[in-house]
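These notes are about the structure you will find just below.
Every protein chain of the complex appears in place save one, which is left out.
Just so it is clear, A and B label the chains in written order, and each chain counts residues from 1 on its own.
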Amino acid sequence: METLLAIIVGVLFGAGVYLMLRRTPVKLVIGLALLSNAVNLLIFTAAGLTRARPPLVPVDALRPEGVTADPLPQALILTAIVISFGLLAFTLVLFRRAYEVLGTRDIDEMQGGGP
Amino acid sequence: MLWSVLAGFILAPLALLPAGPAARWRGWFQALLPLGLTLYFLGRLGAVAGGQVLIAHQSWVPGLGVDLAFYLDGLSLLFALLITGVGTLVMAYAGAYLHGHPQQGRFFFWLTLFMASMLGLVLAGNVLTLFIFWELTSLTSFFLIGFDHQREAARQAAMQALLVTALGGAALLAGLLVLGQAAGGYDFATFLSRGEVLRAHPWYLAGLLLVLGGAFTKSAQVPFHFWLPSAMEAPTPVSAYLHSVTMVKAGVYLLARLHPVLGGTPAWFWLLTGFGGATLLTGAWLALRQSDMKRILAYTTVSALGGLVLLLGVGSEAALHAALVYLLAHALYKGALFLTAGAVDHAAGSRDVNQLRGLARPLPLLAAAATAAALSMAGLPPLLGFLAKEALYRAALAAPVAGLLTALAWTSGVLLVAAALLLVARPFFAAPRTPRADLHAPTPALWLGPLLLAGGGLLCGLAPGLVNRPLLAAAGAAVTGGPPVPLDLALWHGVDAVLLLGLLTLAAGVALYVNLGRLARVPALWRGAPGWGTARLYELGVAALYGLARRQTRILQSGYLRHYILTLVGFAVGLTALTLVSRGLSPSLPGLAELRLFEGAVALMILCGALFAVFSPSRLSAVVAMGTIGYGVALIFVEFGAPDLAMTQFVIETMTVILFVLSIHRLPTYLPRSSRLVQGRDALLAIAAGGLMTLLMLLVLEAGGGSRVAEFFAEQTWPAAHGRDIVNVILVDFRAMDTLGEIAVLTLAGVGVHALLRLRSKAGEN
Partner (left out) sequence: MPSLILRTATLYLMPMLLLLSAFLLLRGHYLPGGGFIGGLVAAATFSLHCLAFSAQATRELLRVPPVSLAAVGLLTALLSGVLSLGEGAPFLTGRWGRLDAGVLGVYDLGTPLLFDLGIYLVVIGATLSIVTSLAEEA
């Protein structure tokens, strides 16, 4: 399963990078979403997989029994999910505004200033 | 001693306070600090002359072995007295010179900072402290040269001085680190006792060259001399203080300080005498071609610095002693001449030696000071300059390549005599064409400084014993590395080669001055001479740097987003791949947890979603594919014991799709596909990036995962944090600070979107 997940991460990463290199805003945002999914999955899998043992302390116990899933990557990913949602929304809105103001469909032509 | 350095840094901001009607006394007020310091250092004369070395230590970065250490021996004391003594006069002088200037406070602020930095430099007790103050003097001098920042020329000059000296400073740092490593210590106490080790060390030459790079740029040696005449754009007090008496001598100080450990080798001899000799001659020659008093003085300063470096290069006791006398004599007469030039400019409105005439009658005190100083510069008895010149000739005659060095010293001596005459003869003593009535008499602050400095030169020449045993002997001991020996300073040695040389110098110098006008009409001599080569090189270098920056910006900052992404991902992939290849890492295929049917189906769903997102021609279906991938990832979270993640991911994925649905018809439709070539290039990079991630992950899995702190969290969650869901406890308790940052970012995203959309529509309504 780990090998398969490694391949999935690779595919998602590659697809994300490819989409981010397109000139259409929607593709770029979707690429961003795929990239963050890939990274979350990467952190999750890299810490080691444990089937169906959530990191919970049972009632009337002082610590979890036996081996549970690693809680630290889960905490990291949980915030990462929420943050990447904020990022995604912001990017989406930014492109929408750029489209409205600059009137171009092409990211290449969205150059307000600079060199 | 620590406080003597820090006082300047602490008190400098006082100068920025508005002075109101007391502004006319500001110069005198600012002179109080250097005056106090002068008295303090005078009080140390006895101890230092007795052979004592005063050391002060302040622990600074103990982890790196860097201390703020100060060290006061004869050499430091000589410099410290020059810095504070001349500093006192210059401060008082500047108050009158810049009378009524709106930015006077800023000027004194930087000047005081400079003085403190310079003091720190000469009192530094280890090489790193020395370097820090060295750089501080470069920085403060930048602000002082560019004080008149509304003028383009002043800005250019400041930039030039900063670039040249800062580049030299970088070389110096490297050199000091190399030498410090070789010596096994950065403290002078250890550093200065490891001469044998250092000179035999394989890094000796590299360290020496780097240190010389720093010293030569700071002390304006050929070919780096061009910044010093340009720096004459600074107000005259700055030129007098920084560019003749103190800062430009920092390089000389460094070489003198390091002479006992680095000197005495063939490399030292040839490099220092070579560059010093070239500078000695070039400076004196170029001085004659100027007509601006300050520029004449600047070039003769270059020449004098060359002479000092030459003497340090020769390295015999006589030469080192000569260097010290020369140093003191030069400081006194050059300071006086610079201050006079400024006062003349102030009074007559010009510094051009071809235009000024007959100033002796209206400005008698200045004329006296200028004459005494110029005679000292020309080397006439009984002034200190005479003793310095005699010592120079004596050292040159006894040096290894005596013929060449003596010829060099003599030629530049002739040129300096002519330059001295050029400075005073016509401006002060020629009959004026028209009597000038518009001169305004200088205030005491303007003539006191030059007069005291020139008088000092006369006094020391008449009674050298005043400075010999108490000051110069101890300084000589520090430079030679031996016991303190009084210098041979007598006005009369009998009729010998040195005396004859001196007389010849004077005669030839006067003859040269008389024929100067005729010489100037020979264009080959006057215009084609060397000197502008490196200045031109500097300009070309700066222009090339700007060109390179522009080109690089055009390439790297193309303005195309995908180029940036391409560069970033390309570099990340390339560098990581390089590491993998160079380490020879290749993964095995771990089968840690076996594959279940359900999981296989989820994986297939994600893979299909990814392909669909890339290749679908419709935006909506691509969004749906993206959602599918998100749900697939959520299912993986469910399967592997992460219910918190799964729930979050489900909701977020739903929200994301809602966002897209809400804005998709406000977003542009797909563009026609890029060319095959671009697609192929991007696909290649994407496949490389994806493949590399897979590879990396397999390597990580092989190494074994699991966070080391997991055990701590498992044990502490209930007893310490009263929680049972470890993930949530990490978020709100163990790592709450991180979470706080994250929700702050989320808030910002919300505010950002709000600002982008809502505020605009409100503005539209108005």
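In the analysis below, a contact is a pair of C-beta atoms (placed from the backbone, for glycine too) under 8 Å apart; a residue touches a chain by one contact, two chains touch by 3 or more.
All values derive from a computational prediction rather than experimental measurement.
Touch with the chain omitted from the figure is made, among A:Met1, A:Leu49 or A:Val93, by A:Val93.
Annotation: of B:Ala441, B:Leu662 or B:Leu684, B:Leu662 touches the absent chain (contact as defined above).
Summary of contacts with the chain left out: across B:Leu580, B:Val651 or B:Ala683, the touching residue is B:Val651. When the whole complex is considered, the residue among A:Ala38, A:Leu56 or A:Leu72 that touches the unshown chain is A:Leu56.
The chain not shown here touches chain A at positions 54, 56, 59, 78-79, 82, 85-86, 89, 92-93, 96. Contacts to the hidden chain, counted on chain B, fall at residues 643-644, 647-648, 651-652, 654-655, 658-659, 662-663, 665-666, 720-725, 727-729, 731-733, 736-737, 739-740, 743-744, 746-747, 749-751, 753-754, 756-758, 761.
By definition in this document, only the chains that are shown with their structure count from here on.
Measuring from the averaged C-alpha position of chain A to that of chain B gives a distance of 46 Å.
Those residues of chain B that touch chain A in the shared complex are 553-554, 557-562, 565-566, 569, 589-596, 599-600, 603, 606-607, 610-611, 613-614, 619, 622-623, 626, 629-630, 633, 636-637, 639-645, 648-649, 652, 655-656, 659-660, 663-664, 666-671, 674, 682-683, 685-687, 689-695, 697-698, 700-701, 704-707, 709-710, 713-715, 717-719, 723-727, 730-731, 735, 738-739, 742, 745-746, 748-750, 752-753, 756-757, 760.
Remark: chain A residues 1-15, 17-28, 30, 33-34, 37-38, 40-42, 44-59, 61-64, 68-75, 77-79, 81-83, 85-90, 92-97, 99-100, 104-108, 110-111, 114-115 touch chain B in the complex.
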